[in-house]
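One chain of protein is taken out of this complex; the other chains stay put.
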């Protein structure tokens, strides 16, 4: 217990070093790339801390509310980074300066790309590494087909939701600006997705909870008091917001240095998405190594679904409030990458077993998509 | 028995009221919208009557011929409405008046949209409502995976058949008119689809009938004489034709009043498709409520397959005879909606179980597609 608590305190050491360091570098005016790197690294232990605090609160609240907390706060880091980026885009767009308007468009594109990157990153990179790492230790590992197929179905729903606005975009190509009807369609579909997400929580946490949590796991004892957990949650959320502010402020300066053709796309899909999902990466791979492949698959697929059915529509609604237009019409490249990722997941998830080569296949698909985004014209 | 017969007689009451009412409203020259609504409502009990007469004939003919009758007459309502619309389009196109030519094009587009709407409506709306209604009463309901997967495979065949002409259309975009080769491709593919449909009947009704009808259900006793059933079938078919004539005659006047951007598309996909499939809707939902999910899934999926592999190619061939060009190249929007519907069906049909949330998911996909068609530019 004392050791457990001791370990817990270590959680605070890294943020206590990295957050001030990031701010100091920013104020000292060093090169954007260094500040960006520091901020990116600082986000990771903060996201981990938010996850622990949510877990502690969930232990006190019981499995139902605990599940709800995880479902809404599980991807809070991505949500905060994206909202900070959208609000900066709104500020930049309001200046009237054409260079700022281009930066604003770049930030909106970056947000969409980080959504894409989170969805495909969880399916391909997180799950691929988990299967590979677990598969190097165990010949085959098992997971619940039923739970995985529910997530695959929800990802197909997400694809339907992204394809429709894309068709609006494509049929309007050539003419500049936003196609008529697209904002309405984005708004309508976002509301439908949120309805689907909320009813999905009712389904998996209430009416059919026995199907998805067959064994009532002996509840771990909470290590933190309720007020302490709440305090850590609020403090870490605020610090994520602060570091995200620095991260987003430097991203505009960093992107041209990359030398890729479409830096916003590559940064969002690969870099920001990996930063935002680092906590999931660590947890899922650890579970695979411990032969708990069910949890690995759950973390990776549920995280993708949360981004698609919860974070994305919330961002569309938030963008309306912020005055920055964020529609559900992504780049064709992004949509195709999502469709291909879900297709390979659907094929692999059917048999309830994994091995090292299935992990390799997911990573190869990630590599192919990465090559595509790197050279994207 | 007497009560059964008594119930049967009630079948004739609604048509006996609604058909004369529709004709009276038409002759009285009231607003198109009112006549259209009356005709739409009148079709529903007539379609039900055709279904009962087909069933009674089937009982006397034995399961093989009975299955054949259902397979050819099961979607007769849609077929009649579509042929009436195509023949009116041919008449309008022949006048040489540009306004009439536009109306003719609109009717052909309406026919295609009603095909799309029937296919996706059966999968998403009929099956979605059935799963939801059944799922509110029973926690999980079961159906035959084997039968459902045959229908999914046939729907994939239908998608292959629709994608090829679409590619002709797309690669010819920009230049006006019909791409060269498209009529030949449509004709060739229609013949291939009919071959597939007929061999599918040989397969499911003859060589492998035990697989799809494992228990020889105790055959219900016929309630009607053979001649009476034939008489009802012919009379109701003729009346459907008459009411369809009124329906199609008013649709041109109704569409501009809707205020949507592409009224033919929305009318066909949503309104006409619901009218034409109302009988399937009622039957499938009733079966789900009675926990016969196997029959619900069967009605919905087989109806979609019939539209795709039988009604559609027959309409292509009929349009050649009528002189109205109906090709298999649909709107991209329509084709994508069909592909997405089949994709979500394929994912849901794998486990042979349904619950309320799977119904919700199908309905949400229907809602997203409906939003798309409503605002379609």
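Lettered A and B in written order, each chain numbered from 1.
Here, contacts are C-beta pairs under 8 Å (C-beta built on N, C-alpha and C of every residue); 3 or more make two chains touch, one makes a residue touch a chain.
Please read all numbers here as calculations on a predicted model, not as lab measurements.
Where the complex has a chain not shown, which of A:62, A:180, A:231 or A:372 is the residue touching it?
Considering all chains, including the one not shown, the answer is A:372.
Among the options A:127, A:147, A:229 or A:348, which residue touches the chain absent from this view?
Of these options, the touching residue for the absent chain is A:348.
Which of B:200, B:276 or B:372 touches the chain that is not shown?
Final answer for the missing-chain contact: B:200.
Could I get the residues of chain B that touch the absent chain, sorted low to high?
The list for chain B reads 146, 149, 152-154, 156-157, 159-161, 163-164, 167-168, 171-172, 179-182, 184-185, 188-189, 192-193, 195-196, 199-200, 202-203, 207-208, 346, 350.
Name every residue on chain A in touch with the hidden partner chain.
Residues 139, 261, 332-333, 336, 340, 343-344, 347-348, 350-351, 355-358, 360-361, 364-365, 367-369, 371-372, 375-377 of chain A touch the chain absent from view.
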